[in-house]
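This is the structure I want to talk about, given as structure tokens.
Only one protein chain is missing; all other protein chains are in place.
Every chain is named by a letter (A, B and C) in the order it is written, and numbering of its residues begins at 1.
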Amino acid sequence: MVDRYLEVRGHSHRICAPLKIEDYVVQPIVDVSPPKWHLAHTTWFFETFVLKPFKKDYREFDADYSFVFNSYYEAIGERVKRPDRGNLTRPTVEDVYNYRKYVDEQMVELLQGNLSKELQNVVELGLQHEQQHQELLWTDIKYILGNNPLFPAYSTEYIYREENISEKGFVQFPEGIYEIGYKENDGFFFDNEKERHKEFLNEFSIRKSLVSNEEYLAFINSGGYKNHQYWHSDGWAWVRENNIEAPMYWYNIYDKWYCYTYQGIKEIEAQKAVCHVNFYEASAFATWKAMRLPTEAEWEVAAEKLIWGERWEWMNSAYLPYPGFKKADGAIGEYNGKFMVNQQVLRGASVVTSPQHSRITYRNFFQPNLRWQFTGIRLAK
Amino acid sequence: MVDRYLEVRGHSHRICAPLKIEDYVVQPIVDVSPPKWHLAHTTWFFETFVLKPFKKDYREFDADYSFVFNSYYEAIGERVKRPDRGNLTRPTVEDVYNYRKYVDEQMVELLQGNLSKELQNVVELGLQHEQQHQELLWTDIKYILGNNPLFPAYSTEYIYREENISEKGFVQFPEGIYEIGYKENDGFFFDNEKERHKEFLNEFSIRKSLVSNEEYLAFINSGGYKNHQYWHSDGWAWVRENNIEAPMYWYNIYDKWYCYTYQGIKEIEAQKAVCHVNFYEASAFATWKAMRLPTEAEWEVAAEKLIWGERWEWMNSAYLPYPGFKKADGAIGEYNGKFMVNQQVLRGASVVTSPQHSRITYRNFFQPNLRWQFTGIRLAK
Amino acid sequence: MVDRYLEVRGHSHRICAPLKIEDYVVQPIVDVSPPKWHLAHTTWFFETFVLKPFKKDYREFDADYSFVFNSYYEAIGERVKRPDRGNLTRPTVEDVYNYRKYVDEQMVELLQGNLSKELQNVVELGLQHEQQHQELLWTDIKYILGNNPLFPAYSTEYIYREENISEKGFVQFPEGIYEIGYKENDGFFFDNEKERHKEFLNEFSIRKSLVSNEEYLAFINSGGYKNHQYWHSDGWAWVRENNIEAPMYWYNIYDKWYCYTYQGIKEIEAQKAVCHVNFYEASAFATWKAMRLPTEAEWEVAAEKLIWGERWEWMNSAYLPYPGFKKADGAIGEYNGKFMVNQQVLRGASVVTSPQHSRITYRNFFQPNLRWQFTGIRLAK
Partner (left out) sequence: MVDRYLEVRGHSHRICAPLKIEDYVVQPIVDVSPPKWHLAHTTWFFETFVLKPFKKDYREFDADYSFVFNSYYEAIGERVKRPDRGNLTRPTVEDVYNYRKYVDEQMVELLQGNLSKELQNVVELGLQHEQQHQELLWTDIKYILGNNPLFPAYSTEYIYREENISEKGFVQFPEGIYEIGYKENDGFFFDNEKERHKEFLNEFSIRKSLVSNEEYLAFINSGGYKNHQYWHSDGWAWVRENNIEAPMYWYNIYDKWYCYTYQGIKEIEAQKAVCHVNFYEASAFATWKAMRLPTEAEWEVAAEKLIWGERWEWMNSAYLPYPGFKKADGAIGEYNGKFMVNQQVLRGASVVTSPQHSRITYRNFFQPNLRWQFTGIRLAK
């Protein structure tokens, strides 16, 4: 447990290693949090939900931090309003790393003792929580640098695996009753993955691989962003109000398409999976193709036959409780249930998802207009 | 067909009979349209989708009206932006009634001839469309008068049937595969009710009758609007930003609760169904009761055993396409599909729903924050 | 006094004679009030400040009207928020005319008696107040009809005198001490015209006539709206945010300029005074001409040698108190003083100013971005 704890915590530091102090501080849009804030907030989680209740004589690092780094737990009291996170120059980055060091030392002490099942569960939740924020660290850093007019590279060496899309076939499934949701004794899970339950599905086909940049370019070139008939009403309003013409981070320079990457501006690679599209774009693309997006039940049933893991994939499913869903008691119970309205489900995982932080039953969710995650498109029919 | 046409069209006139000319014109919030606009827009529908394509030598009443009274059909071209509807003093109310008269005469002529199946379908769609707007006429008139600081009555005679809630028992259903959706040859339906399909449901119980004012008052009195734990995150933000303390149209005067009705301000009646709550309130109430809202499949399966028809009931289901859903071609196809994101399903019907305009498979939908419809709460567990 | 009272009050009715009931109700932008509201508010003024304090046993017409038709007198208590005026369908237009009739009868009774000096003063203030609203009636009606996509004419017969601009010469004045402000015993005045006081002016020249449409077109054609250097910083922001390319009510159709008038859409007349420009436009035009706008002291000194009365003319003077300015006591004191920040002075009068409601010392004022009044440009150097 100590090893795993230190491994996960250290991964956050590795993600931030190439950053300048300035990069840790800002919040260019409300959905993007300052990297400093992620580092502190995940630490606050361990302090509040593990060290304070479980470690004898634990001395809080700094009482003010509770107020400053509580993200959304209403049950824990007052908090800094989300859009103001980017105005907090203090505690400094150095303070935050000291906070992490202090909490890590205390956690290691605690974890070397005998661990009750309850304690193990909360620690595991804290690690999963940190991994979720690691993914946000990646995407928020990309946003901060990618919206700077100088387009600085995060690192010129950063390479993540992206495979060419070669396999465009579909897999077919017969109608019938299928089971989805977390299978008992299958390791960690979030409350929203329960209860495992039956769903009746009609016959369906789902594409093995994701939609490529080349396929998405065909949509753009055929006037996809100019024709209302492919779009939801809200999506069309979004396109027109924001003059959208392409995925986020795409730039058309002298009639060639480029995009911002962690290594700076690069030409679009035709055979890679399209990225940084929102639900409206994913859905409009599918309509243009005379197909549709899959539901989350279909995806989960089919997952073992799919090539997945590079993009979070937009489902045509709203984020709703499974039959028998129960919120945990107390502040931890605020984790998932309170977001079950106005959000769309995403399935899969992305190139910046932390290792061991993906599984077939995982339910991610975002508002349908957001694009700063590594989101992509899978087709069904 | 002529009789039915005239009956439906006449009903719109009867709803507006007690109005002053001034009441026809205004749009106090973007969701509420001027009554004049409803009368003209439903007429424009018949002119555009029936008379122009189907009546030989039809002469348009006034070419400008297409622009002014097209509500949202992008395929039909330019239109007045929705929030500006309330600034159009011309065409006048008299003009609009003349427009109705002209179109009705032309329609009657057309309907006295031989009607193709296709024509019959479009006329029926136009009548259903008019009935939908009749319900909006009722709710928009209530909003216009109920938000006037003088609280004028619509009519001191207006009485609609509202029954006391006596039956508070639950009906139980076993787990199994159920069929929902429009049953072939069962009369008119909207495209969103198709395809009829199977769903697997877990065992569930659903209350026979709606939640009463008395029950909702207990929620208010126990601090329901002051405790975040009952609310969705978006719902809690809505409560706090708008200082919400009760359903729409409720006023607390010297510690007694009153509400605005079509007959003016009246004391709350404890045994009547609570009304004018939004999805957030319905859901918070259910959580406070340690229950939940039903899904639309549960509701449809149970409907024959329920007392329903006075309130549109908020479902814990997002508005999504049924398996096999197909949009109709052309402008008519914009009717339902493009709204299938960011909306919540309502089932049932309300005291102001037009006669013959309700059925068990009917799927209504609104954004979760809206309250000006006659919306209520049904519990499940 | 009775004759004058009835003459002024009747003029409001004559202005509204061609209106449809619908035209009386709406408020398309916050600066434009519904005609119904003007008619009621000016009546409320007589009821509140004349009849209630001065007429024995006066019985209020309707207690609710105080709340509904008080415009901005904080001292008189609660009032309907300004942007909500256009949502009040009741009291109806007929109610408002009955209100006017009742108050007029009571006023005539009162005015037939012996009138104290104080009473005479308040009645006169009420009449001047009504005349101010008559001008707003004209401009608000123009806005309501001129922003309707059908461009209905107010009346096809309406003609007001507009002279061609022939005289483009300048009048020169030597430096020296001049007196400006209301001259004792010179008839009615507003508190903002006092005290008469001395100002030292440098030598200046001021053009006899206003700027013509033809001259303003030259500014447009030379790229005046595309070059930041002619504009104030706030003005340039306004141009760019609103994509402004011409005065209000101007439309470019197939490369010819038209404008909306009380008779409908008409071609621009080159030799008439340019109209419906705001302070930013007036100032940018003057800068483009390498001249400037006059100050209000210069204007008042020069007025007898100028051709004026068709446009309110933007001054390069902020609206500030004259030396020795005193607010009246009580609610009447709210009339002018509280607006003495963030407003620009206008001098002159316009084609829709009521007869006898203009004089050389009159100080009008508006925010610098507004254009719906009959505003024009005079040059100085």
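One rule holds in what follows: a residue touches a chain if its C-beta (ideal position, glycine included) is under 8 Å from a C-beta of that chain, and two chains touch if they have at least 3 such contacts.
Everything numeric in this text was worked out from a predicted model, so none of it was measured.
J.: Using the whole complex, pick out the displayed chains that touch the missing one.
T.: Every shown chain touched by the left-out chain: A, C.
J.: For the chain not shown, which residue from A:92, A:202 or A:367 touches it across the whole complex?
T.: A:92
J.: Among C:232, C:272 or C:289, which residue is in contact with the omitted chain in the full complex?
T.: C:232
J.: From the list C:270, C:291, C:320 or C:370, which touches the chain that is not on show?
T.: Checking the options C:270, C:291, C:320 or C:370, the one contacting the hidden chain is C:320.
J.: State which residues belonging to chain C touch the missing partner chain.
T.: Chain C touches the missing chain through residues 72, 74-75, 175, 177, 197-202, 228-229, 231-236, 279-280, 283, 292, 316-318, 320-321, 323-324, 334, 338-342, 344, 368.
J.: List the chain A residues touching the unshown chain?
T.: Spelled out for chain A, the touching residues are 20-28, 36, 64, 67-68, 80, 84, 86-93, 144-145, 147-150, 152.
Following the convention adopted for this analysis, only the chains that are shown with their structure count from here on.
J.: Using the contact definition from the top, classify how the chains connect: line, ring, star, complete or other.
T.: Its topology is that of a line.
J.: In terms of CA centres, which chain lies closest to the overall middle?
T.: B
J.: Using the average of all C-alpha atoms in each chain as its centre, how far is it in Å between chain A and chain B?
T.: 36
J.: Averaging only over C-alpha atoms, locate the centres of chain B and chain C and give their separation in whole Å.
T.: 45
J.: By the touch rule stated above, which residues of chain C touch at least two different other chains?
T.: In chain C, nothing touches at least two other chains.
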